[in-house]
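Just one protein chain is left out here, and the rest sit where they should.
For reference, chains read A and B in written order, and residue numbers begin at 1 within each chain.
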Amino acid sequence: MKPYLREKTAFSFDEVPENTSFEAGYLVSVNSGWRSIRPVIDAAKCIGCEQCYLYCPDGVISVRDGKAEIDYDFCKGCGICAKICKIGAIRMEAERG
Amino acid sequence: MSKRFLSGNEAFAEGIRLAKPDVISAYPITPQTIVVERLSEMVEDGSLQSEFIHVESEHSALSCAIGASAAGARAFTATSSQGLLYMAECLYYASGGRFPIVMMNADRSTALPWNIYGDQRDSLSQLDSGWIQAYAENAQESLDLALMSYRIAEHPDVSTPFMVNLDGFVLTHTYETVEIPESEQAARFLPAYETENRVDFENPKNLAFSAGPDHNYIFKYKAHRGLLAAADVIAETEREFAEIFGRKYSGLIEQYRTEDADLILITLGSIAGLCRESADRMRMQGIRAGVIRIRYMRPFPNAEIAEALRNAKAFAVLEKDISFGNEGTVFTNVNSALQKAGLNIPGQNYIGGLGGRNISAGNIEAIFRGLVSGAPRVSFIGIGGDGSGE
Partner (left out) sequence: MANKTAESISREEFFYGHKACAGCGGSLAVRAALKVLGQNAVSVLPAGCMSAVGFNFPQLCFSNNSIISTFAGTASMLTGIEAGLRAKGYTDFTAVGFAGDGGTADIGIQALSGAIDRGDNIIYICYDNEAYMNTGIQKSGLTPFGARTTTTPAGQNIHGNIREKKNMFEIVAAHGIPYAATASIGYLPDFIEKVRKASQIKGTKYIHVIAPCPTGWGIAPDETVEIAKEVVDSGLWYLAEYENGRFILNRKPKQFTDAAAYLRKQGRFRHLSDEDIAHVIESRDRKWEYINQNFTYGG
């Protein structure tokens, strides 16, 4: 199971564990704020070859119905996917705002 | 129950056989080595079913034990002196992670100058590392502590690693008759280790993680609270131990003729026997002398020491330790206990036995007499007062 965002992000004194062990894959913050550029998939071009999925250091790309999708909550905008895509189906665009 | 003639090291190894650790990480160092030698023989002859790991250093010995504990296993290792200092990083790691590992330390001098003989500068330098620290006086107590230590360390309120200290050579290599409990009795006394602080394939865990300023101090507070909780668990464990095995222990300190004593000598470890004999001789000379043997340096017996000293006219601390630039660490701890109790009792600190140097009955009687005459506050036996604190 993939680590995922939890609702509970604050821990009171009693809720802090007694020892340094806790539920695996517990996320409380996203990484989207790190991006200055974002990958955008051109679904018309994407052939679902999964090279981008394979080489993404953050594992934020998945292929559904033969097309790549990006989890923008955790994409850092490194651009490796755009470079690895041989057919140019991913382009990097400036983040707005 | 059987009786055997065993050294302190061997008695401790017998206690570990009864405690049945799942994993033993072993590395030799004088004067601890005999413990891991005996345990390897027990594994060889099948009387102990443990994973016996020949680690390549003391750092790895404790790191391996931490890994085993994080797997939910009962872990044991043993060390001494330089080895204890070499694994120091892992001491803090084990206590911060609340891994209830048991380790025997053969108390030995620390280099430089090199020396293999007994003093307590190794373990006393690690009082702040977050471990329960017990000091045995004899081989029987060593064996009994090996067994009790797991029950105390693994208690859910405590979850803290446990260091049992045996004076190098004087205790580790001295033979005496020791009663060895039956394994059925031991199994009744010491339940299997259960914890949630472990690798769990049904509910996976992330362990030994980082924690930033918001939470870090809460983890530290809870570790402190766990170590403090050991005091009650020690008392409860000793009660049950007495019921099953018939031997009684007295908690964090052991007192000898202190009820009416004017002068009380406080010490720890195997020298206590000689101190008690000296107290008897002092009493024959009309001086009301008593002895406190500190059995646990952590949790520190603040209230117990203050209570025992309440009516004394003076006290001395005799320790095989010096914190260069100040005084003996045990003395510092004892004075803190008195200050917290609002007691102002004159005390003297005697440093002795460093590098294995002999402490004689005459030396101890001189300590008692010094309490009458008012000797310097900090003295090295055989050298004299160094004037600090005057």
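The criterion applied here is as follows: a residue touches a chain if its C-beta (ideal position, glycine included) is under 8 Å from a C-beta of that chain, and two chains touch if they have at least 3 such contacts.
Predicted, not measured: the structure shown is a model, and the values here were computed from it.
A.B. asks: Among the chains you can see, which ones touch the chain that has been omitted?
C.D. replies: Looking at the complete complex, the unshown chain comes into contact with A, B.
A.B. asks: One chain is left out of this view; which of B:R4, B:H215 or B:R283 touches it in the full complex?
C.D. replies: Of all options in B:R4, B:H215 or B:R283, contact with the hidden chain holds for B:H215.
A.B. asks: In the full complex, which residues of chain B touch the absent chain?
C.D. replies: On the side of chain B, residues 22-23, 25, 50-51, 53-57, 59-61, 63-73, 75, 89-90, 93, 199-201, 204-212, 215 touch the unshown chain.
A.B. asks: To test your reading of the contact rule: which positions on chain A touch the chain that is missing from view?
C.D. replies: Contact residues on chain A toward the absent chain are 1-3, 5, 9, 11, 20, 22-31, 34-35, 47-51, 53-59, 62, 66, 74, 76-80, 82-84, 92.
Please note the rule applied: only the chains that are shown with their structure count from here on.
A.B. asks: Going by the contact rule at the top, pick out the chain B residues touching chain A in the complex.
C.D. replies: 96-98, 159, 196-198, 203-209, 211, 215, 218-219, 222, 226
A.B. asks: Note which residues of chain A are touching chain B in the complex, please.
C.D. replies: 11, 13, 16-26
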